[in-house]
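Removed: one protein chain of the complex. Kept in place: all other protein chains.
On to chain A.
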Amino acid sequence: MELSSVAIEGVGLCGDSTRVGDRAFRSLVQLTLDILLKKKSDDCLANDEDIISVDNASLKQGYAGLVSLILEAVKMDSDLSTISSMLEDCKWATDRIEYFFKCFQDCKPEMEALLSRFDLFAVLLLKLTPEIRCLDSLPLRDYRKRSCGKLSYLFCIYIYIRTGSSFPHIVDVDWRLDYYIKNNQMEKVNKPMYLITLKTEESGKPQGKDVQFSCSMEQLQDLVGKLKDACKSIERAAVN
């Protein structure tokens, strides 16, 4: 794990009990994680009564150091011993390291989800109670429909702050079955016709575009056949 010298200095400041007192340290760690997870905005740093004791310059550099440390640790999936040796180099006391680890590990799955594109399922499965866990086989849309409180909050993050590059992600499908009877050129067409809309979501956009097309029975059979092939090959890959 590598941090810039400015960031290391900042992390060092957080460990320095003359600049950042114990209570301020605890609040700072908790608030930094909350801000990174978009649960709070960064104004809360200025308003916290414990943090008020820290001078502004140290707070700014310390906060920046902590942010770099957390993001880098999540990004590289660093193990605790690596982080620990780094924090010891920055002269953190053992109780501060332990407190940091406790908060960090609670938030890590959510952080990973934020940094990845769409593996929120994994996070939910790790974190949620068994009643909600039974939803794990549901597609994203149904999750959102049935979710409440923290869950829906997580999905807000998922949809609006999804990072990384990706193609429009299919999350649902609408279909409609028509019986095509005639048109201005021709009588007695009499064929079933499907109108299919694929609902998508895209990173950085509140609303994905819909992909709409029509198909005849034979074409739908072809499409479903191909999708089934894809499902099968994924099942095989999962078994291996």
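Operating definition for what follows: contacts are C-beta pairs under 8 Å (C-beta built on N, C-alpha and C of every residue); 3 or more make two chains touch, one makes a residue touch a chain; residues count from 1.
The criterion applied here is as follows: contacts and distances are computed from a predicted model.
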Among "Polynucleotide 5'-hydroxyl-kinase GRC3", "E2 ubiquitin-conjugating enzyme", "Mitochondrial distribution and morphology protein 34" or "COMM domain-containing protein 2", the UniProt name of the subunit that does not appear here: "COMM domain-containing protein 2"
Sole residue of A:2, A:43 or A:187 that reaches the chain not shown, by the stated touch rule: A:187
Selected residue (touches chain absent from view) among A:67, A:93 or A:170: A:170
Contact footprint on chain A, counting only the chain that is left out: 74-77, 112, 115-119, 121, 137-140, 163-173, 175, 177, 179, 181, 183-190, 192, 194, 196, 198, 200, 211-215, 217, 219-224, 226-231, 233-234, 237-238
